[in-house]
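Missing here is one protein chain; the remaining ones are kept as they sit in the complex.
The letters A and B name the chains in turn, as written, and every chain counts its residues from 1.
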Amino acid sequence: MKTNILRIGSALAAMLVAAPALAQDLTFWSWRQEDRAAYEQFIETFEAANPGITVNFETFEATNYNTILSTALAGGTGPDVMMVRAYGGLENVASAGYLEPLSTETIPALADFSEASLAAESMRSDGTIYAVPFASQTQLVIYNKALFDQHGISEPESWEELEAASQKLLDAGVIPFANGTATAWQNETVTFGLGSSLMGKDFYDELMAGTADFTDERFTGALAEIADLAAKYFPDGFIGLDYPSAQQLFGSGMAGMFVGGSYEIATFKNMNPDIEVGVFAAPGQTAEDEKLVGLYFDGGYAANAAGANKEAALTFLNYLASQEFGQAFADTLSNISTVPGVTFQDPLLAEVNELNQSSIPYLMLAHFRYGEPSGSVLIQGEMQKLFAGETTPEAIGEALTTGLAAWYEPFQN
Amino acid sequence: MSAGASTYGDRRGILGALGRDGLLQVILVANTVIMLAPIVIMVFSAFKTTPQIFQSPFGIPDFTQVANFAKIWSETNFLRYLLNSFFVTGTSMVLILTLGTMAAYAIGRYQFTGASFILMFFLAGLTLPLKLAIIPLFMLMRDLSILNNQLSLIFVYTAMGLPTTVFIMTGFIRTLPSELEDAARMDGASEARIMWSIMLPLVRPAMVIAGIQNVVPIWNDFFFPLVFIQNDSLKTLPQGLTTFMGEYTTDWGVLFAGLTLSAAPIIVIYILLSKQFIAGMTSGAVK
Partner (left out) sequence: MREGPPSSSARAKRIFMPQLRMTGRGLWITVLIVPPLAFVALFIVYPIISAFAYAFFDWQGLRRGAFVGLENFHTVLFVEPYRSWTLNAFKNNVLVFFALMVLQNGLGFVLAYALWRELPGARFHRIAVFLPVVLSTIIVAYLFKLFLHPLFGVVNISLRGLGLGELAQPWLGQSNTALWSLIVAQAWHMVGFPTLVFLAGMQRIPSEMLDAVRMETQSEWVKITKIVWPLVAPSATIVFTLLFVGAFNWFELPYIMAGLDGSPFGSTDVLGLYFYRTAFGNVSAGQQNFGLGSALAVLIFIFIALVATVITVRLRAREIQL
């Protein structure tokens, strides 16, 4: 009995002594369940360099992450440091005042980040930065190198060449494109993965300036070409093919190309370690047209405005913004880190990074997800209609422009 | 008058009955084939490789080829999901039957003011589609700090199961004779003692009905875990199945094996106890 009391007493004493150290415990939330091992390694590196701070990494399911995060933040049980989404997804959380505003004073490294990446993690209203951006993703065409070599196909320079390449594969009994559009969001990926060069930089600039809208011929013309290509070279019944099945077709080597995000590369490698893939930007109408990929930023690392260990959280954010981390991130996770000055050892990653140099933003995500109906909802449904032959590109341009006018001011006259 | 006519009528009746019964039998057989075919294809496919499934979806497989099941066993969280489902369903059932019997016993066995109002209160919960109250439930669980915790599921399931249980049990308890109870009371037994050792043993049949009526929807529920549970290690079987189906899309053999494994526990129990299952699950609708 007495010994028990003594034991409890000494345990309590130990806890009191340890309390200052415990105060430096950070919780770090993420939706990247599959990256757990890598993050634990990053954290180890950080902890070694910053004795006294420990970081606990917790992951949640991606689809409900935002709901879980805002619930926790609203209830005062949020993490100290967290991954947040970009664009509209960020504003959702940041506008409620849950996130600590960041600046080059608190995170000096932010000064060198690209403007576009910082914009993705800022409030549009006042430009305040709320998170350190971590990665960009690129919408492009991924192809099976072995199949291309086998059939003597090289990366197409013009739309005509893309069609010729597809025809060659089809004639050889290979499915040219693996994509299916039964999963709604895949329609958006297909549209901008294939269509960015067709739409062109000028269209994007004019759209942003408010001098063009979606009824523009450059946009509707691109949609027509995409629908035409899909009808000929996507799998039979692709409108009923869901996203996982499409990945399966490409991953198993049954199809030559896959329109998708750069994040797919890792998926395909996991599915089929033997597959050798290449990437190219879907070409424009002619070989002279600039080849553009659709570029967007995935998300960023933010600190809890109401966190108990803000100082330690900022120290950790500074590490996450460092080149050391960016390099490790790119090397281990095969992702395009947004940290400036990172070099990409993986040739494929280096190539994606190269392609990113001529890009337009992944349109609907970057600019049209701030109100209802979002541009994404509209384009996803409208493209499904187009693929099913139930609408025309012109009608889509009309539907997008009038639909978005509900909240997007430049379209309101 | 009509010996002849009646024989004629009978004969026509017999012939008619034969024709009619033949037609009905055909309908039944066709329907049974339709009911069982998907399940049989599912089980067969679980023992095939993916190419075999694509080439001969109806072929009878080699049942010794259990590679798909081995993969599920060793590579996925399937067992975890299964145990979670057992835990959540089991705990909820214990709570439902305990609390349901308590309420039904009070309402059915004692006269007190408000008894009928309380019964009405329980019955009101019978038809309310609780899914539509998911937003306040979500906030409630947050305030109780049991989001991402299996207690949230157990509490909701218990509340959802109580109305039917109270309804079934009250009806049954009211029909029990009261001699034993009265005799025990004369001997000075406490009310708790009377309930526990005299009445409870008599209500077991109703408990089975109420139990089955609730156990199937709870075991199969997907909606509440979808909203309340995020952590993979806490997921129940139907929810875990969605994670699993997303991970193994390329391997149809494993997918069918996963579906087969998920369906197996309840199918086996159903086949063993089909009579009780049918009675239990339709008891709310059959009066």
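Criterion: a contact is a pair of C-beta atoms (placed from the backbone, for glycine too) under 8 Å apart; a residue touches a chain by one contact, two chains touch by 3 or more.
Keep in mind the model is a prediction, meaning the values are calculated, not measured.
Of the listed positions A:S30, A:T59 or A:N92, the one in contact with the omitted chain in the full complex is A:N92. Note that of B:T32, B:S116 or B:S197, the residue touching the chain absent from this view is B:T32. For the chain missing from the display, the contacting residue among B:A103, B:I168 or B:I209 is B:A103, taking the whole complex into account. One chain is missing from the display, and on chain A it is touched by residues 62-64, 66-67, 70-71, 74, 88, 92-93, 95-96, 180-185, 188, 235-242, 245, 249, 369, 372-374, 376-377, 380-382, 384-385, 388, 390, 403, 406.
If you put the missing chain back, the residues of chain B touching it would be 9, 12-13, 16, 20-21, 24-25, 27-29, 31-32, 34-36, 38-39, 41-42, 53-54, 57-58, 95, 99-100, 102-103, 105-107, 110-112, 118, 121-122, 124-125, 127-137, 139-140, 142, 155-156, 158-160, 162-163, 166, 177-179, 182, 185, 191-192, 216, 219-220, 222-223, 227, 237-239, 241-242, 245, 252, 255-256, 259, 262-263, 266-267, 270-271, 274, 277-278, 281-282, 284-287.
Heads up, the rule we're going with is that only the chains that are shown with their structure count from here on.
On chain B, the positions that touch chain A within their shared complex are 138, 142-143, 145, 147-148, 227, 230-232, 243, 246, 249-250.
Residue ranges of chain A in contact with chain B, taken from their complex: 33, 60-61, 64, 68, 71, 74-75, 77, 244-245, 247-248, 251-252, 271.
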